[in-house]
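Got a structure for you, written out below as structure tokens; questions coming shortly.
Missing here: one protein chain of the complex. Every other protein chain is in place.
As written, the chains take the letters A, B, C and D, and residue 1 is the first residue of each chain.
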Amino acid sequence: MLDLLLGSALWLGPALAPLVALLLLLVGSWPRAAVAFAALPALLVALFAPTGTVDLPWLLLGTRVGLDETGRIFLIFTASLWLAAGIHGWSYLHEDRRRATFFAFFNTAMAGNFGVVLAQDAVSFYVFFALMSFASYGLVVHTRSPDAFHAGRVYIVLVIAGELALFVAIVLWMNLSGSIYFSDFIASSTAAPTRDWAIAATLIALGIKVGAVPLHVWLPLAHPAAPTPASAVLSGAMIKAGLLGWLRFLPLGTAAPGWGHTMIMLGLTAVFGGALIGALQREPKSALAYSSISQMGFITVLLGVALSAPEAAPAAGLAAALYAFHHAFAKALLFLGVSMLGVASRLARGAVAGGMVLPALALAGAPLTSGAVAKAELKAVVIAAGWKSVALPLSLAAAATTLVMLRTLYLARHASSPGAHAPNWGMWAGWWLLVIGCAGPIWFFAQAPVDLGISFGELANAVWPIGLGLALALAGRRLQWSVDRLSLPPGDLLLLLLRAWRGANFASAVRRALPKPDLLSPRPGLALRMGLSRAEAVLSEAEVVLARRAGLAVLLVAAVILLAIS
Amino acid sequence: MTADAAALDILLAVLLVFLVWRLLTLSDLFKATILFIVFGLLLSLAWVRLRAPDVALAEAAIGSGVTGALVLDALRRLGAHGAVDEARPLRLNLARLSGGLLVACLGAILLWSVLSLPAGWRGLSAEAMAAMPHSGVTNPVTASLLNFRSHDTLLEIAVLMLAVLGVWTLDAEPKPSAEPAGPILDLLVRILLPLMVVVAGYLLWAGGHAPGGAFQGAAVLAAGGILLHLARPFYLGNHVIIRLVIGFGFAVFLAIGVMLVVGGGRFLEFPSRHAGTLILVVEAAATISIALILLALFVGNVREGAGRDAP
Amino acid sequence: MTTAAWMEALLAAPLAGAVIALISGRRAAALVGVVTAFATAAASIALAFAVSRSGVLRYAVGGWGRPLGIDLYVDGLAAVMVAITGVVGACISVCAAGYFAPKPTHADLPSDKHDRAWLYWPLWLMLWGGMNALYLSADLFNIYVTQELIGLSGIGLIALAGGSAISAALRYLLLALAGSLLYIVGVELLYAGYATLDLQQLRDRIDANPSTFAAAALMTAGLLAKSALFPLHFWLPPAHGHAPVPVSAALSALVIKTGFYLVVRLWLHVLPGLAWAHLATLLGVLGAAAVFWGGVQALMQERLKMMVAYSTVAQVGYLFMLFPVASVPEALPGALLLAASHAAAKAALFMCAGSVLAVYGHDRIRSINGIGTRMPLTAVAFALSGISLIGLPPSGGFAGKWLLISAAFAAGAWWWAAIIVLGGLLSAVYLLRALAFAFLEPPIAGFGRAPWGMEATSLVLAFIAVGLNFAARPLSELLNAGAG
Amino acid sequence: MTGAWIPLAAVGTPLLTGIVIFLLADWRVALRTALNLSGAFVKLVLVAVMLRGVANGYDYSVRVAIVPGLDIVLITDALALLFLTLSAGLWALTTIYAVGYLENAPHRSRFFGFFSLCIVATTGIALAGNLFTLFVFYEILTLVTYPLVIHRGTREALAAGRVYLRYTLAGGAVLLFAVAWSHALAGPHDFVAGGYLRELGTDQRLSLTLLFGALIAGFGVKAALFPLHGWLPAAMVAPAPVSALLHAVAVVKAGAFAIIRVVYDVFGVEFAEALGVLGPLAVLSAFTILYGSLRALAQDELKKRLAYSTVSQVSYIVLGVAVLGPLSTIGALVHLVNQGLMKITLFLSAGNLAETLGVHHVHEMNGVGRRMPLTMAAFTIGALGMIGVPPTAGFVTKIYLGTGAAEAGQWWVIVILAASSLLNACYFLPILYSAWFQPQTAPWPHEHGTGFDAKATLLVPVLFSAAFALGVGLFADTPVSPLEWAKLISQREFGYAR
Partner (left out) sequence: MTTPIVYASAGVAMLCIALFGFLTARHVLRRILALNIVGSGVFMMLVALAARPDPPDPIPHALVMTGIVVGVCVTALALALLRRMFADEGSARLPEDREFG
């Protein structure tokens, strides 16, 4: 009993805390600010709680929550990001009259996100995932601008699609394994014909959240549309929920080479496509969003490798978690920086700019950054799994990342976010928290007793793509390629789709296609009425004739009766 | 059976059929009605030939007499316009053809039934004869009517009452133009009326042992009333006296029937010792009622001052 | 008291009441009528109990016995019919006491007729007595006389309404007379063949020869004309539609059933020796045709009373669907239950129409908005009796139809079941079409009041019609008591 | 059994309430309300007693003979109680709601009288122990709901009532025929888990198939299966509590419940499968699901949209029945309750909007979330549940239907479920979007009062039902939840069938 209570408190509490904190919004002035710290329990649990699981059979269809090592990594960065974004956001939005609304959605999404990390069964995962996804809609459309609504619409459509796919995936996995617990999923038969369908559904369902090509179209629209703190968690934390889902659902450790290859191809496409399109953006946040697509492409490749080579799966899982960790802090820091850079005072601007270079470098994989470690780990796994051919493109991708980072910094410098105000203490606090998170690993690695094994070769390996990127950027500048002229609006594939659909609004198409009155609802039409009155005339006439021939009728009946009985 | 008797029968039969044919095809309904009365009288003859004098009397008095008078009276009220039927019954069309065929088939079957009857057909005559000593009367027809099948007769009197009630429910009719009674009619009434009352009384009394009985007597009585009405039109209305007299016969009959039950017997079970008396009482009461009923039917629902003119 | 005593009472009481009412005239007729009605109704019910307790009884009127005398005979079938007549008759009497009250309270009877309204009572009691006599009789010719009694009193009652009821009454009279004559021809043929008029003796003596066939055919045709089975129904709607309300109720609810009863008696109890399977089918087909014909006609009527009258045409059709499945034991109870609930429901419906007529001054279906608000009792009665007529559960109509349908299935003839079901739908269409207007807002202001007792009586009858749902079991027991 | 009076009392309580209410004058508000509520409460208590008893293995069956061999039978198996509990609970809610909704409306006694009778019929259907009893109460239900549908008395309402009757009576006629036929085939027989017609074997395949078709056609009218659904949107002219009752509790559920009885307890699901009738039924219901959703998309009138949504949703139940297997059975059964809770929430919320703001159409709903946050919150829960968003009630259903379909190898059903959810989202999310994220663009059509949200009598039932709709999903596996009952029933069905 005690275990149960303790377990619930430890492993379900973090997810519930943000929801409980919402109650604070109802009360008076100062305690409301505590809403911003709703992620603190999660962080504490992530850092100090033991691993383990607890079963709550009465909840949903039999809930199992708990913490495992992968979950811990995810929870650490997720909670940190939400905490930083919360603190930052509370101050960032202090003039916004919809701040309470914002935090309602923010905390709900936060709860969902933590729940996703802590869930150990498919159903509660699904519940928290939905909670997170739907609540995020409120973040995306927070500004209520047409752009935001457009982005929101695209977002929600894909959320729904993702939910459906996830539903299908869960149903199929449950059918395959006979259980709703992730721990049983792996054991499910590899021979079952539906396994492929299950994997496909999983890839689609969570790929939407991850921003995997070609399901990424919502991401460059939605992430920038949200207020910056929300963008930070969307791009930094929530995007990883999809990744975690992959880790949880996919049968890593069993072979699915076809799917592995597909994922590698799509991942590489995302890596390069995302970066290049990102480099052609006009909005810093759009560029960052594309960068996220690109970065998640790395992880997609990693998981693809794991699926095609089962023995690499454990290492790949760890590498993916590490990469996610690194990307989360870096991307969140960049987003916050974007909102602060344009409006900060000169002195502060330096600090912010400096703060932004750090994650930019990390993303590009510069030595000594978290990115370098993560990338090294990633490449090691890829190479170990026998995918040497992929290693080179991955290195090259760093050049593309450098490009997009440069572009971002360039745009951020010149961007002015309308309505933004000078950073106040809360914003700084959140920002610093992320800086620590971003730089911390460096410190951690520097202190590490083990040899990091950073050889020159590896160093060079890490640096040359950055150099290439810089060179490309400089060359472009020299050649006066006007990025502005070449720029692509965010949304790429979606735009094509939308163009195709324009003028053929779906709803109105449906409306046109279906007959207006119900096919079968009876409308006693004019024809029927006329028919009735005609029938009436005929019948009345018949009765008159009968009456006139009354005797004959009687005799006829008698005759017929006689015939019938004789 | 002698040949001339047979010839008479055949002649009578043919005549009857011919009359029927004529009266149904004549366009003048007045003539047709006269033929109908003649037909009724000839029918009485036929009943006599069939050894049914009671029926013959009833036919003459009621079937021909009263009905004829009623029809003539109705015709008079319909006037010249209403008395003409322009239909031509012989003009054939499909309906008539099929009707004719059906009727012909019916006739064939009925004829077959008549002809196929075994020669020794007895009916219930033996049973009736055996029961006669207990019936209280000696005329088997009276016994049948008022004892064996008294239930029928009770209801029959009810039917008579109903006819009057039915006539009373109708709106009053316009008074027919009062014609002064001729002196001959007046004389006839003066002579005939007492005679008719006597004849009626005789018929009633005779009913017990000879042809006659309540219905015949009542018909004669009613005929007297009709004559009187023709000579000096009067209107009956539905005063309490009239109602009492009309209901009297039926009430007495029913009361006796019920009394017999109360006395421990069955409904209408006349004890054979008192059967004759009871039957006579019933017949007497019935005669008065039936006479008035028939008269009321003839007089109709015409009241002085209450008449409404036809549109 | 014994079965015999109740039989005597049932014969004598209404007739005595009639003659007393006749003699006592305008002032006391209604009182006499209502008292007699209740006494007769009580006797009817008592007879049913007596029969169910002690079985069938043959009673020789006058003590002669068949074949010379006239026998009365009561079995379950007769007792059921008498009981139906008794209960519904009592209700109709109560309704009539208000309707034919000396003071003019209603719109459809011209005021100059009020001084003749009391004639209703002797006529109605005669009618009732005639029906009792008919049901209890075991003699072919006696039955003829009772039919005439019924016919003449019915015609007199219809004529009470005057106006266009006169020609309707005349038509009815001619047809009834023609039917009676055909019947008499049949009686003659049977007497010629078997020298008896007693039903039971005929049953024992009957054999198949042309004149028997002819007799059966002629009698049946005559009876069908009187029970208004399609296509001999044409006289019914004008007559029942134009008669005064209690009269319509009595005719439609009760009188029609006499013809049906006689056909049942004839074919199930007297002539089963004849091979009549084809006839049974024929009657069923005519019944089915009646169901549809009457239903469609009812749907097209503009006047409530006419609609109800045509509904009778349809309902008679159901009864005749008994014959093709009569070999199944459930069929007869089913048909009788249907007859009983139809009697109650139809009487109730006519009274509802009468109430509407009295309150609104007309009975055009399209303009009776809001009777549900103005006359809730009537609306409820209408709805309940409609439910029974349609055959929706719980109602006597439902139980009856259910039994008939079961019988149809048991006889392997599902199509009769289908027809019964479809016919129920058809009746739903026309009844609910009318009923819907009851709820239409805003209510039209009426300008009269329903005669006292009419609304209440219609409600009682409607409840009876619904409550008959639970009568199936006692009814079959009563019928079995009759058979045993 | 000594407890036999309890089911009779369960039927009798609303009956008595209804009759007494009919006799009350319209202005006796307090007395009527007290009667209504005490009736509802007594019924809840009775249901609770029975629930406890049945869980402990008591049997409360009652048998009343109508004709020799033809009985009215009331049984209290788990399935009966599932439906009964739903009806009892929602009766209470809807009654409270209706009291508030119909304040000062005319003909209230009539309304509440029929309302109670409606519950009588529903209770009867729930407890019916044989096909005949089921049919009888089913027909009674038709009759007593008709006055509710045409309660407003407008010509439009009458037309709708006509449509309603046309469908239901035709269905009833088919049913009468079918029930009688079943008696002819197998004699009167009580419901038996696993079915009793299977004793006939598949030799009579044709007639049994036709019988199945006739029964489904008859019950399918109320369950609004595809070609027979036309009455449902038309019946939307009725007052909101009626719509709620029609859609959530009484009518459509009665149809669906009856279909469950037919498949499980008359034919037996495995025998039905052997006859090959489940496949067509599944296809039909799947088509209905999609058709209803597509139609709902095109509706601007809120209640009409909800009505078509019902058409679609009720077919989930039928679909679950038609897919062979314990899991889909659970899905079907639990949806019986879940759909009821969600739909009643939606309808009551819609009623609140109409009553408080005069909002009847989707295009009038811009910004309504700010004006009536609680109502719209309830609506949102209902709508998300309809889509199947976890952790609402609808999600539980879909999971079970989906896994059931997978279990049976009917993969296409999963596609149907997904497609339907998508369509549900397409017609519900725009509503939520306008309500929550759009500013008010036009004055409310008929605003009554300026208080917070709707008045309490309207609001409380909505919130309760919303809480239930959420709760049965969130706490799906608690011991007393509908899901557990559904599992019990499914176990029973498949336990016996094997």
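Quick note on the criterion: a contact is a pair of C-beta atoms (placed from the backbone, for glycine too) under 8 Å apart; a residue touches a chain by one contact, two chains touch by 3 or more.
Quantities reported herein were computed from a predicted structural model and do not represent experimental measurements.
Every shown chain touched by the omitted chain in the complete complex is listed here: A, B, C. Across C:Tyr59, C:Tyr191 or C:Trp293, the residue that sits in touch with the chain not pictured is C:Tyr191. Contact with the undisplayed chain is limited, among B:Gly107, B:Pro133 or B:Pro271, to B:Gly107. Taking the complete complex into account, B:Leu29 is the one of B:Leu29, B:Ile226 or B:Leu278 that touches the chain left out. For chain C, the residues touching the chain absent from view are 68, 141, 145, 148, 151-152, 155-156, 159, 163, 166-167, 169-171, 173-174, 177-178, 181, 184-185, 187-188, 191-192, 197. Interface with the hidden chain, as seen from chain B, comprises residues 1, 5-6, 9-10, 12-14, 16-17, 20-21, 23-25, 29, 32-33, 36, 39-40, 43, 46-47, 49-52, 54-55, 58-59, 62-63, 66-67, 70-71, 73-75, 77-78, 82-83, 85-87, 89, 95-96, 99-100, 103-104, 106-107, 110-111, 114-115, 117, 119, 121-126, 128-129, 140-141, 143-145, 148-149, 152-153, 156, 159-160, 162-163, 166-167, 170-171, 173-174, 215, 294, 297-298, 300-301, 310-311.
Remark: the residues of chain A touching the chain excluded from display are 544, 547-549, 551-552, 555.
Note that in this section only the chains that are shown with their structure count from here on.
Distance between chain centres (mean CA atoms), chain B to chain C: 31 Å. Rounded to whole angstrom, the centroid-to-centroid distance between chain A and chain B, based on C-alpha atoms, equals 108 Å.
Looking at chain C, residues 210, 214, 218 sit in touch with two or more other chains. Along chain B, residues 106 each make contact with two or more other chains.
Per the touch definition, chain C reaches chain B in the complex via residues 4-5, 8, 11-12, 15-16, 18-20, 22-23, 25, 59-64, 67-70, 112-113, 116, 119, 122-123, 126, 129-130, 133, 139, 141-142, 145-146, 148-149, 152-153, 155-157, 159-160, 162, 166, 185, 189, 191-193, 195-196, 210-211, 214, 218. Across the interface of their complex, chain C is touched by residues 65-68, 70, 107, 110, 135-137, 139-140, 142-143, 146-147, 150-155, 157-158, 161-162, 165-166, 169-170, 172-174, 176-177, 180-181, 183-184 of chain D. The residues of chain C lying in touch with chain A in their complex are 171, 174-175, 178-179, 182, 208, 210, 213-214, 216-218, 220-222, 224-225, 231-232, 234-235, 237, 274-276, 278-279, 281-282, 293, 296-297, 299-300.
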